[in-house]
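The structure under discussion is supplied below as structure tokens; questions concerning it will follow.
Left out: one protein chain. Kept in place: all the others.
Here is chain A:
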Amino acid sequence: MAAAIAASLPAPQSAPTPAGPTYEAIPASMSKVIDIEADIPLACVQLDGMVVSKIIKHAREAHGTSAHGVLLGLDLDGTLEISNSFPLPHHINDDDDKSVKGVARYQASMLRSLKEVQADDSVVGFYQAMALGSFYNQTLVETQAIQQEKLRHGGVVIVHDISRTARGNAAFRAFRLTKAFLDAYKRNNFSTESLINHRMTFSSILEEIPIRIRTSPLLGAFLDTLSAPSVSAEPSFTKPSSALPPSFSVLNLGTNNVSKNLEQIIEAMDAYKTEEGNLAYMQRQIAREKGKADAYVAKRKDDNAARIAQGLAPLPEEDVSRLFKIPVEPSRLDSMLLLGRIDAYSKTLEETSSTALVKMYASRGSAVV
């Protein structure tokens, strides 16, 4: 009886589907025009567990030279999923044409090979490893700017800090260039007025995107098996009972690289001071030239006025810019990047010293009482 009634009722209207991404196949001719995924802005980056360990390994092995490589993955529904990565060979001379082509060939070859084993082969960004927290340098900015123009959604840079990982806190951060900075970079104009117009400080060069780490269930199960302690009749105190025992290295009282960090801050500040000195010198030059030009124009005007008073033809007002070369206002990009580095180094220093303080007071606390 109830079934008959249910059958006679009209089928309930499904709730109108929200305007989310549709998964119909786009005809090939239109696929260049309709790019649904590109309309959804990136909100979050999702890193696969394998990528995490690959980046850490590459960063540790390429000590001395900074390690960088390419990230592969897919962007889906506002989340950039990074599923694979490979390191790029380190080229010694960046300006060398051959080495640039070599890297491009390496990348193309790698992508082809990965495609054959059904790995994702779309480049979505690149990663960079650095030490002690500072990654503001020219190459990073340039590479990211190029990438943001070429890739859909603009690529992200994943930055990994080796020293932080060694201290016990494996941290990855994802960045993107802000619109304001890209604007100024395209016009290659970093003079003072341009900075003021865009309200650019070193902290507004890059904007951070939140990261999520994801491990596939298989990986998680494997890790669980490795870290599960095995039960044995005779527990020993020297050998750990599982393949992955918990580590307490973060509780070490150590120097935490303080001296190296301080050295780098001092270096960066020296460079900044030099840079500022150069900037000030250029500004003085410009001011001097402008002063001379203005004086010349004023003198011309006076001469002309005098000649008109005497009844002679006035001298032509020559084009001042040909006589006095006013130098172009220097770019302040370098000094901004240097300030960013100083800030990043001191931030790292601050963090290490705060944890060191906590640990020291904790270990001393028992003696005081």
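Assorted remarks:
Going forward, a contact is a pair of C-beta atoms (placed from the backbone, for glycine too) under 8 Å apart; a residue touches a chain by one contact, two chains touch by 3 or more; residues count from 1.
The rule is simple: contacts and distances are computed from a predicted model.
When the unshown chain is looked up in UniProt, the name that turns up among "Radial spoke head 3", "Glutamyl-tRNA(Gln) amidotransferase subunit A, mitochondrial", "Eukaryotic translation initiation factor 3 subunit F" or "Cell division cycle protein 27 homolog" is "Eukaryotic translation initiation factor 3 subunit F". Taking the complete complex into account, A:A170 is the one of A:L42, A:A170, A:A271 or A:I326 that touches the chain left out.
Checked against the hidden chain, the listed residues A:V258, A:A298 or A:V328 yield one contact partner: A:V258.
Across the interface with the omitted chain, chain A contributes residues 48-50, 52-54, 56-58, 60-61, 83-84, 86-90, 106, 109-110, 113, 116-119, 162, 164-173, 192-193, 195-196, 199-203, 210-216, 218-227, 230, 237, 240, 242-253, 258, 262, 265, 269, 332, 336, 339, 342-343, 346-347, 349-364, 366-367.
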